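Reading through the C-alpha cells given below for one structure.
Of the protein chains in this complex, one is absent; all others appear in place.
Note that the chains take the letters A, B and C in the order they are written out, and that residue 1 is the start of every chain.
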Amino acid sequence: MSSEFGKNIKLSIFGESHGEAIGCVIDGLPSGIMLNMDEIYKDMARRAPGRDKSSTPRLEKDEPHILSGVLDYVTTGAPLAMIIENTNTKSGDYKDLMTVPRPSHSDYPAYVKYNGKNDIRGGGHFSGRLTAPLVFAGAVAKQILKTKGITIGAHIAKIGNVCDAVFDKNNISKALLEKLSSEPFSTISASAQEKMRTVIECARLEQDSVGGIIECAAVGLPVGIGANMFSTVEGHLASILFGVPAVKGVEFGAGFDFANMTGSQANDAYCIKNGRVALKTNHNGGVLGGMTSGAPLVLNVVIKPTPSISKPQKSVNLQKMEEETLIIKGRHDPCIVARAVPVIEAAVAFGLLDIMM
Amino acid sequence: MSSEFGKNIKLSIFGESHGEAIGCVIDGLPSGIMLNMDEIYKDMARRAPGRDKSSTPRLEKDEPHILSGVLDYVTTGAPLAMIIENTNTKSGDYKDLMTVPRPSHSDYPAYVKYNGKNDIRGGGHFSGRLTAPLVFAGAVAKQILKTKGITIGAHIAKIGNVCDAVFDKNNISKALLEKLSSEPFSTISASAQEKMRTVIECARLEQDSVGGIIECAAVGLPVGIGANMFSTVEGHLASILFGVPAVKGVEFGAGFDFANMTGSQANDAYCIKNGRVALKTNHNGGVLGGMTSGAPLVLNVVIKPTPSISKPQKSVNLQKMEEETLIIKGRHDPCIVARAVPVIEAAVAFGLLDIMM
Amino acid sequence: MSSEFGKNIKLSIFGESHGEAIGCVIDGLPSGIMLNMDEIYKDMARRAPGRDKSSTPRLEKDEPHILSGVLDYVTTGAPLAMIIENTNTKSGDYKDLMTVPRPSHSDYPAYVKYNGKNDIRGGGHFSGRLTAPLVFAGAVAKQILKTKGITIGAHIAKIGNVCDAVFDKNNISKALLEKLSSEPFSTISASAQEKMRTVIECARLEQDSVGGIIECAAVGLPVGIGANMFSTVEGHLASILFGVPAVKGVEFGAGFDFANMTGSQANDAYCIKNGRVALKTNHNGGVLGGMTSGAPLVLNVVIKPTPSISKPQKSVNLQKMEEETLIIKGRHDPCIVARAVPVIEAAVAFGLLDIMM
Partner (left out) sequence: MSSEFGKNIKLSIFGESHGEAIGCVIDGLPSGIMLNMDEIYKDMARRAPGRDKSSTPRLEKDEPHILSGVLDYVTTGAPLAMIIENTNTKSGDYKDLMTVPRPSHSDYPAYVKYNGKNDIRGGGHFSGRLTAPLVFAGAVAKQILKTKGITIGAHIAKIGNVCDAVFDKNNISKALLEKLSSEPFSTISASAQEKMRTVIECARLEQDSVGGIIECAAVGLPVGIGANMFSTVEGHLASILFGVPAVKGVEFGAGFDFANMTGSQANDAYCIKNGRVALKTNHNGGVLGGMTSGAPLVLNVVIKPTPSISKPQKSVNLQKMEEETLIIKGRHDPCIVARAVPVIEAAVAFGLLDIMM
C-alpha cells in the first residue's frame, strides 16, 4: 500500500485524522524557491471545513508546520517535511464503525484488507482530512509553476441541477484563474453560487448530501510536456486525481461529450495567430497524444455526494453477521465540493510539476 | 519518456508502426502459468483492422512471436518478450506529416518535443498499432486472472446517438462477460449493433468519423484489492486506460451521473446475502475508498472520434509558418470503438493483475 | 534528489541535523505487527554518540516520536511517520562551512549542486545524524523479520590494525547475532575490543580519526529470495548500504578475496544434511545468482575514517577562490564504526524486508 506519488518529485502523505498529526514529505523540489507562506495558508483555509458559510462548523486548524527542507522561507533542495497537529478530535463519534461499516465509505473493504486492525477513527488513514497535506504540496507546486509562467485555477461547474458558466476552453485568462483560486466558494457566476448554496442548504435540512462537478484549467503550459502511452498528461493527472476521496470520474476537454460528436466537429484545427501556431478550437482540452498542445489544459472531475449523511442507512454488523440500521452521529458536511476545489487544483499542480521536473 | 507501466509486473512497449517490428516485454509474471495461445490470437484479431465488416480493410497481420519467458507454453517467470513484425507498411502515405500536422493527432506536440526527429511514419511511436502489444499483455493477464476466478469483459455502450443496453452494475454474469469478450463487435443488444453499424457507414460515406463509449466490467474480484490515496484501483486503472490512444475520459460506477444524485440515492447499502456481506446497489462501480468492495468493478471510457478523416482540414506548414489545407490520404477507419474494446479489456486486466501481484 | 528507498516498502527520510526535527515515513508495512518499543530504543541508543565510552560525549537525544501508523503499539498498515526533535544544536560550530568546504565531506559538491542555498548547518541533510531514522526503520524491519524466523547481527571486524574474530560463514548461530546486535561496541572477541578502544583513543589524542570494517550476517532466510540481474539481493542491499555516510565498499562472502582463489577453491558444493539440501562451504556469502541460497547471508562494508578531524587541513575559500587552512571546531568522534554497526544492521534488515514483501 502506497500513499506516495510522483516520479521526479515524490509526495508521501501520512497520518490518521484522529491520530496525533498528519503531514507529508516532498522529496525532489528544486532549491532556491522562495515560498510565500500566506498563499499556502490561504489555499489550506479554502479546504478546511467551517470557513465557508455552507460548510459545517467542524473547525480544523490546518496550520502547517515545516520541519525541514526550507531555510528562511527558501527551499534547500532537501526533503521538505510538514506536519499538522490534530487538535479537533473526538474519538467517540466513531466508536461503532469498527463493526458496522458506513455505506459508500472505505470501512468494509478496509476491515477485510486489514483484518480489523485498521485505525478506523474518523476513517483513519482514509479520511478526507488527509487532503490537507495534498493542498499544502499543491500550493508549493503552484508557486514553482508560477515562476514558469503557469497558472492553475478551478471552479464548481455543477451542484445538483445548478450549473455554473463554464470555461471557454480555448480562451481562459490567467486573471480569471487567479481569482477563482483565491475564493472559498469558487464559481464564475455569482448567481449560480447563490442557487448552489440553496441546494446545499436543502440537502442539510433533509439530512442528505449532494455532489457535483469541478472544472479545472491550467494556462501557460509549454508545448510537448508529457509523452504518449504510459506517460500521458491525462494518465498522470488522473492517477493523482483519483486519489482525492469522492472523485469517481475524470475527463479532459469535451470528455464524455466526444461521444456525441463526429471527427470534423471534434478535431481542433491549426492556424497561425500572432506569428505562432495556435488551435482554432480546444475540444481536446490542451492534450494531444498525451502531450500538452499549447492550448489551455481543461479537465472535469465528478465528486460523488458526501457518503456520511445523518439519515438512517442499512448496513450489517460484521461480527454478528446480521443486518443493522446505522445512524452516523457527528457533524457532516452536506456538500464537500467547494472544499474539494483547492484539492483538485493542488493535485493538478503537483502532477504537472512532477512531469515537468 | 516512458512507455512502461506497472509496479509489480512491468509492461514495456516498443516499436514504430511502420518500423521493423513492434512488441513488448512483460517482466514479473509468475512462473508455471499455461498459456492458451489461441485465446491470445483471438483477442489480437478483435483489435486488428479489417477483421470486422465495419472497419477498413487495412490488413495488419498481428501474429505475436514470443522470444523468451515461455517454455512449452508455460511461463518460466523470466521476462516474456514478444514481437510482431510489421508487414503491411506503405511509408508514402505519411510523407507530408513531418511538416503539416494532422489536427487532433500528436504530430504537432511531438514535432516540438522531439525537434523534428521523431519517427513520424504512421504516427511513429504514437500509432494506434502499438495497442497490439497491449492486447497481447492483457490477454496473458486475463488468463492469469481466470485462474483466480476473475472474468473481464466489455461492450460498446454508445456510438453516435445509438445506445446499447448497459450492465446491471450489481448483477453481471461471468457468462455475459465471456461472450462479450469473444466478439469482434461487442454489444449486449443485437439491434443496437445494427444501428451502430449504420451510423458508422454514414460517417464513412461522409468522409467523417465517430467516437463512442465503452463499458467494461470485472467480476470475481476479492474484497480489499487496492488501497487509498495513491494506490486506488481507479487511479491505477485510469493511468493505463488514458494510455490508450483516443481515450479522453474514465469514470467508475455512476461516474459523472453522481452529480445528479443525493447521498441517500447514491450510497450503496449493505445487506447479507447467502450468509455473506453484499451490496444492495453498486453506484460506486465496485470500488470504495480505492479498494474493491466485492461488487462488480464497472467503468466507462469515452473514445474520441478517429482524428484521421478524409475531409480537408485546416492546418499549418511548420516550416513555412503558413496556414495550409491538409488532406490525409490513406485508409481511415471511421470508427475504432469496436477495435478498442479488447484494448480496454486488456488495460483493465493488466492493471488489475499488477495490483494483485 | 531522492531520500527514498524501497520497492514494496518505501522509506522516506527527512530532516536537517540542526533543523527542527528529523524523521521518516515508512509506507507499506503489513498491519497487525506488535512493536516492541524498548528494542527500538536500544538500537537507536547504540547509534547515538556519547553512549559508549570511546565515543565523544555529544549527546543526542534520539527519542523517536511516532505520529501515525501505529495504534496501541500495533501497526495499522497505514504509513508510519516518526519524528525526532533536535534538541542538542549549536549552530555556531558550523558557521564557516558555507564557504570553506571540509575535506572528504559533501560540502563542496553540495555547494556546487545547490548553489550555495543548501542548509549546511551540521552538514544539513547530509549529516550522519540522519542515520537515526534509518536505525528506527531497520529496528521495525528486524522485528518483522523475527516473526519470519530471520535474525540479523553485525560486529566490528577491524579497526586500524586490530582484527576481530570473523564469522564462520557457514555456521552462524542466531544466539551470537542476537548478542552482537544488543551491544554498543559489538565484537566477537573481548580482547579485540580492548585493543580497538586503544587504537581509537590514540587517534583522539592525535586529533585524528580511524575507520574500519563491519561484518554483518543474517540467518534463517528462506531459499530463493531476490532474483537475478537488477533484482539481486546484493544489488538491493548495496544500494541502501552505500546510502550510509562513510561507506565506501560492500562485498559479499569472500568478496575481494575471491581474486585470490581458483574455482575449485571458491565453489560451494552441495550436500545433504538432516534430509535437506545444504552447502558445504559458503564463500558466496549466502547469495547465488542474486538469490538467497539458504546459507547465512554474510557481507562486509568498509567505513572510511571520520572526515571531521581537529588537525588543520588545507581547503579553499569558495568565494575568494583562494587556498585557506581550515580547522574544524566542535566535537568530533575519532571513530564512528561502533555506532555504524546498528546502522548497517538496519540497512540490511530494511533491504531484506523490502525484497521479501
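As a convention for this text, a residue touches a chain if its C-beta (ideal position, glycine included) is under 8 Å from a C-beta of that chain, and two chains touch if they have at least 3 such contacts.
Quick caveat, the model's predicted, so the values are computed rather than measured.
For the chain left off this view, which of B:Val25, B:Val100 or B:Leu318 is in contact with it?
Once the missing chain is taken into account, the touching residue is B:Val25.
Among C:Ser31, C:Ser186 or C:Ser315, which residue is in touch with the absent chain?
C:Ser315
Tell me, which residues in subunit B touch the chain that this view leaves out?
Touching the missing chain: residues 1-4, 10, 12-16, 19-23, 25, 27-28, 31-32, 66-69, 71, 74-81, 83, 113-115, 117-119, 124-125.
To test your reading of the contact rule: which positions on subunit C touch the chain that is missing from view?
1-5, 13, 101, 103-110, 112-113, 125-126, 130, 158-161, 203, 206, 208-213, 223-224, 227-232, 234-236, 238-243, 245, 247-256, 258-272, 275, 277, 280, 283-285, 288-294, 300, 302-309, 311, 313-316, 318, 321-323
What we mean here is this: only the chains that are shown with their structure count from here on.
From the centre of subunit C, which chain's CA centre is farthest?
It is B.
Need the central chain here, defined by C-alpha centroid distance to the all-chain C-alpha centroid.
Looking at where each chain's C-alpha mean falls, the closest to the middle is A.
What's the distance between the Cα centroids of subunit A and subunit C, rounded to whole Å?
For subunit A versus subunit C, the centre distance works out to 39 Å.
Can you list the residues of subunit A that touch 2 or more other chains?
As it turns out, subunit A has residues touching two or more other chains at 1-4, 13, 113, 125.
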